[in-house]
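Reviewing the structure listed below.
The block that comes next holds chain A.
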Amino acid sequence: MALLSLRGLVKRFGDTVALDHLDLDVAPGEFLTLLGGSGSGKSTLLRVVAGFETAESGAVLLEGRDIAAVPPHARPLNMMFQSYALFPHLSVAGNVAYGLKRDDVPRAERDRRVAEALALVRLQGFERRLPYRLSGGQKQRVALARALVKRPRLLLLDEPLGALDANLRERTGFELRALQRETGAAFIMVTHDQNEALALADRVAVLEAGRLVQAGPPRAVYERPATRFVAGFLGGANVLEGQPDGAGGFDCPGLAATLRAEAPVDRGTAACALRPERITLRPSPLAGANASQGVVEEVAFRGDDSLLLVRAAGGALLRVGHAEEDGAPPPRGSTVHLAWEAAAVVPLRG
Partner candidate 1 sequence: MRRLPVAALGLALGLLFLWLPVLLLAAYAFSDARIPFQWGGFSLRWFAALAANARLIEAALLSLRVACGAATLAVLLGGAIGWVLARRGPFRGRALFGALAGTPLVLPDVVTGLSLLLFFVLLEGITGWPAERGATTILLAHATIGAAYVAVLVQARLAEIAPELEDAARDLGASPPVAFATITLPLLAPSLVAGWLLAFTLSVDDVVVASFVSGPAGTTLPMVVFSMLRLGLTPEVNALAVVILVLAAALLAAGALALRLARRRRGPAI
Partner candidate 2 sequence: MRRLPLLLPALWLALLVAVPLLVVVALSVSFPAEGIPPFALPGRAEGINGEPFALLLEDPFYRDAFLGAVLVAGGTGLLCLGLAFPMALGLVRAAPRWRPLLLALVLLPFWTGFLPRLGAWIGLLRDEGWINTLLLGLGWIAAPLPLLYSWPALFLGMTHAYLPFAVLPLYASLSRLDPVLEEAAADLGATGPVAFLTVTLPLALPGAAAAFLLVFIPAAGEYVIPELLGPPSAQLVGRVLWGEFFQNRDWPVAAALAVALLVMLIIPILLFQRLEARR
């Protein structure tokens, strides 16, 4: 049985729809990331699950039990806030012990569990520090320890890495992953950073305008985006507009080319996605489908590869990856011939 089931959640703030008939299941011990832009409803979703907002309709089931009427302090789950929300007047140990005190955990056990939780996030020796004397990364770990010390089966994390600088983010991300495995709790993590979402999660759920657009393992969502939004949001795929040609192909006037996927393109296809790194440069023009040509407008060096902006014959601007081992990228203004495999073409529903 799912640990958490959301059924048909609707939440509006005035005229804006934050959650639009949203369904989602979370399995025990699963690491789920909620990915979406600002205003996609991902933070509202967390606040509804935590109990700070009430959905207008729909159900929040925790282990099969509807918890809509349960106030936040009685819900057996914990949340880590984006701002960390550390209590400024309490020490590190005081912050971590706060939730245990509310549950009337006896003093000795409380001290033991606080020490354990601080050891878990490697903050031994900081017990008496006040939050304002901690670095950003240390605050983040206190917030994590405070949320984990009650041993929740479900932990909600609102942009837990958002306030950290870039080099700390990756390391902390791995630590988060390890902690999740160690504690066995299910994590629901909200983020707007696709790299974070893909790197950490067992499953990624992409939200757009309060609706769940696609959910699945990171690789599957990355490789087979379902809609234009997902394709553009994850990895910056080229979204190619056009029409099915009725013969299993997809006419793309912007490329002045026909696209073919591995299976025939069905009539409901609205556009096709094509990842930059799946496009290859050819020395000579290639006849037939899945090929095009254009003029290089910009070349951006990115370290392990270069990104080319190519103006295709039909007027579309294509992002094309150029790996370093393939030699120097073509200069600006040169004409290039492009080709890709059918497996790289992903038909999009909407």
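One rule holds for everything that comes next: a contact is a pair of C-beta atoms (placed from the backbone, for glycine too) under 8 Å apart; a residue touches a chain by one contact, two chains touch by 3 or more; residues count from 1.
The candidates were selected such that all candidates are chains of the complex that A comes from, given by their letters.
Note that the structure is predicted; figures quoted are calculated from it, not measured.
Which member of 1 or 2 touches chain A in this complex comes down to candidate 1. Listing the residues of chain A that touch candidate 1 in their complex gives 50-52, 71-75, 78-79, 81, 83, 85, 87-89, 98-99, 102-103, 130-133, 146-147, 150.
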